[in-house]
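Can you read through this structure? Questions will come right after.
The complex appears here minus one protein chain, its other protein chains still in place.
Here the chain labels run A and B in written order, and each chain numbers its own residues starting at 1.
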Amino acid sequence: MHIKIQSTTRKEMVDITARVQEVVTASGMRSGLCHIFVPHTTAAITLNENADPDVQEDMNRTLSRLIPVDPDYRHMEGNSDAHMKASLIGASEVLAVRDGRLDLGRWQAIYFWEFDGPRKREVRILLLPQQERGF
Amino acid sequence: MHIKIQSTTRKEMVDITARVQEVVTASGMRSGLCHIFVPHTTAAITLNENADPDVQEDMNRTLSRLIPVDPDYRHMEGNSDAHMKASLIGASEVLAVRDGRLDLGRWQAIYFWEFDGPRKREVRILLLPQQERGF
Partner (left out) sequence: MHIKIQSTTRKEMVDITARVQEVVTASGMRSGLCHIFVPHTTAAITLNENADPDVQEDMNRTLSRLIPVDPDYRHMEGNSDAHMKASLIGASEVLAVRDGRLDLGRWQAIYFWEFDGPRKREVRILLLPQQERGF
């Protein structure tokens, strides 16, 4: 199952929580693991606060200060900063599903994090149900 | 299944390996995956050395130097550094279970990493057993 994303700027956090929940709901799975995966090397998946949009702004600014666009990079495409950010944040998240719902904390949202947009992107989801006798 | 944690300072690594193993043992699961999850946005889960406590001290210091508390942050709560650290380290770990034991390396422990304590926290665990014919 795929979610399509069109990022609109170079750096952007896109809240995909509702769309991932839709996939879980449509599957009918009640309990198990939900694997959320970015098949790209200049974007990532993370969980963070869903309430104050300033958090996303602060995070984009902090990460860009940590990993600036560096004129010394050798990679010809000039987006090595985006590759580094992708490995720091990570290409996937694994979430538990309980009673048909993503088991997130009260303030957690799932973000697709674009580091080299705007681009057409996708997020892939695989669901692995617990067995009946599960733990 | 939940583990309750009471952090005692702003930044702290709490070794939860024995408590996670207790959950696995109590479940009776012999083989499969153990998903360890923090439902918070200013804390994380990581694996690291369990022998020399200086490693934890060095790591706390290094991460705080990378992501200082920044007077320019916009987020009103003033803990954007903690949100950034949470996304860098990550909200979950997935571990294999073999023969009823967490399959850790000799020097690996599971740490709950507090970035904005002291707070009451929890860690959630989901176990997904391999099928009998498993791989």
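Assume contacts are C-beta pairs under 8 Å (C-beta built on N, C-alpha and C of every residue); 3 or more make two chains touch, one makes a residue touch a chain.
Quick caveat, the model's predicted, so the values are computed rather than measured.
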Would you indicate which residue among B:5, B:23, B:38 or B:89 is in contact with the undisplayed chain? B:89
Extract the touching residues of chain A with respect to the undisplayed chain. 27-29, 33, 35, 37-41, 66-67, 70, 73-77, 80-81, 83-84, 86-88, 90-92, 94, 124, 126-129, 131
Contact with the hidden chain only, please: which chain B residues? 32-33, 46-49, 52, 54-55, 57-59, 62-63, 66, 88-90, 93-96, 98, 103-108, 128, 130-131, 134-135
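In the analysis below, only the chains that are shown with their structure count from here on.
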Need the CA-centroid distance for the pair chain A / chain B, whole Å please. 19
